[in-house]
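One structure, as structure tokens, below. Some questions next.
Apart from one protein chain that is not included, each protein chain of the complex appears where it belongs.
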Amino acid sequence: MTLTTGADLRAMRERKPLVHQITNYVVMNETANATLAIGALPVMAHAPQEVEEMASVAGALVLNIGTLSDHWIEAMLMAGRAANRAGAPIVLDPVGAGATTYRTATAERLLGELEIAVVRGNAAEIATLAGQEAEIRGVESVGAAASPELAQAAAKALGCVASVTGPVDHVSDGDRSYAVANGHPLLGAVSGTGCMSTAITGCFLAVRPEAPLEAAAEALVAFGVAAEDAAAEAKGPGTFHAALYDALAALDPGTLDSRYRVA
Amino acid sequence: MTLTTGADLRAMRERKPLVHQITNYVVMNETANATLAIGALPVMAHAPQEVEEMASVAGALVLNIGTLSDHWIEAMLMAGRAANRAGAPIVLDPVGAGATTYRTATAERLLGELEIAVVRGNAAEIATLAGQEAEIRGVESVGAAASPELAQAAAKALGCVASVTGPVDHVSDGDRSYAVANGHPLLGAVSGTGCMSTAITGCFLAVRPEAPLEAAAEALVAFGVAAEDAAAEAKGPGTFHAALYDALAALDPGTLDSRYRVA
Partner (left out) sequence: MTLTTGADLRAMRERKPLVHQITNYVVMNETANATLAIGALPVMAHAPQEVEEMASVAGALVLNIGTLSDHWIEAMLMAGRAANRAGAPIVLDPVGAGATTYRTATAERLLGELEIAVVRGNAAEIATLAGQEAEIRGVESVGAAASPELAQAAAKALGCVASVTGPVDHVSDGDRSYAVANGHPLLGAVSGTGCMSTAITGCFLAVRPEAPLEAAAEALVAFGVAAEDAAAEAKGPGTFHAALYDALAALDPGTLDSRYRVA
């Protein structure tokens, strides 16, 4: 298999898959808008009365533990089981795993009780879940950068695709791996860009559910290229943030594959 | 009666009515900013300890079920009863009615237990509540567009003004109707623009509570004209989103009526 980011983006825009997101309060608007901008349809729903019904009609489910509380975890588990039953792939963003016991334990519980297709996080979050030493300050990785070794080890330890983002992103299923060097430092200056990359991973998973490794890597290529385009328009993090949605909407399927960089 | 959008916008900016909003997590910042930009004062409050006090001093109440859970429904009912007692008009946004049983039932319950002045939604949401067939994907209407017939039938079925937005908006009290063709396709590329139009409906209701049909139509004229102005400044959904607040703030009462388009 190989990356076919342009073709999959074209398919996404034609099919407009529904991507159900149970995510944190800080980034709900941002991930909804990133999902819309790239060409899928977001829906946020977290009530126990409706998460199964919503997850069962979605093309993918995004779980993000950025602002956690117990009844949200229950909703994530209910939605996750419904997605698993319906065959819809799940991407997990373990925001702040390693920062508090509660976040680490919750990420582990979701990974243990659900069939997760992709876990997308920064180096510290993924290393924590893989049982390695890691340094995190709040939700920011301040230690080692993403590496192919970390992605591979995490994928093996967690039994799913590990998508580790950083200056260069590394995505692995434990066997095969992709490096994605697309992106821009301004992504680190805007809150929620990691969460956006997870939402966009959900969008590509909805289009290519049988190839979660490729879907996860393609999401980072598309998001990274959009970030590069947005940075060219920006004077700082605020105008970059606005330009990022413009750039996601303007992504050209015809040239996207040629812009993929591994280093 | 007739539309006097410019005069009512001028009155809004003079009086700065308080618009109490119990809305969803995704769009709270967006509807607050749209409310401020057009010239009213937003306040968000959902605790049972304070919703009655807040609703009773507000000029209008906005209820939006976009990210629902049971204790928020109770807060909406408490606030709604207080608004009804105080004579403050209520606008309901039944986000996702038709998508899950929970949302449909909640919208019906709010319509049943409260005196709602205006229900503002997309064609699928309004058709669902009017007892018609409808196709919705998440919170997006993917079937038939808004029509004068749907608005009229919904208004009769629900006993309130029905404001159905789409490429052309249709607003009806079951007897008289307005079509509003103002707007721009970029509104569909930004999450929460429907919710913003509901918030702005609340702003106009606060100024013209005795004429909910006209208030609802005027809100869509003003919002649509602002969208047209914003689109002229935008390179895509992100810069459109920022320009939309600029355009709302820059709306000119003196020329607004001349820009109203019915087709």
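Here are a few things to note about the model shown:
Should a chain be cited, it is by its letter among A and B, assigned in written order, with residues numbered from 1 in that chain.
As a convention for this text, contacts are C-beta pairs under 8 Å (C-beta built on N, C-alpha and C of every residue); 3 or more make two chains touch, one makes a residue touch a chain.
It should be emphasised that the depicted structure is a prediction, and the values quoted were computed from it without experimental measurement.
For the options A:Met12, A:Ala99 or A:Val171, the residue in contact with the chain missing from this view is A:Ala99. Of the options B:Pro42, B:Gly66, B:Gly121 or B:Pro212, the residue whose C-beta touches the omitted chain is B:Pro42.
Taking the whole complex into account, chain B touches the unshown chain at residues 16, 18, 20, 25, 28-29, 32-33, 36-37, 41-47, 49-50, 53-54, 58, 71, 233, 241-247, 249-250. Residue-level contact of chain A with the missing chain is found at 24-27, 29-30, 66-70, 96, 99-103, 137-140, 189-192, 234-239, 241-242.
Note that only the chains that are shown with their structure count from here on.
Between chain A and chain B, the centres computed from C-alpha atoms are 32 Å apart.
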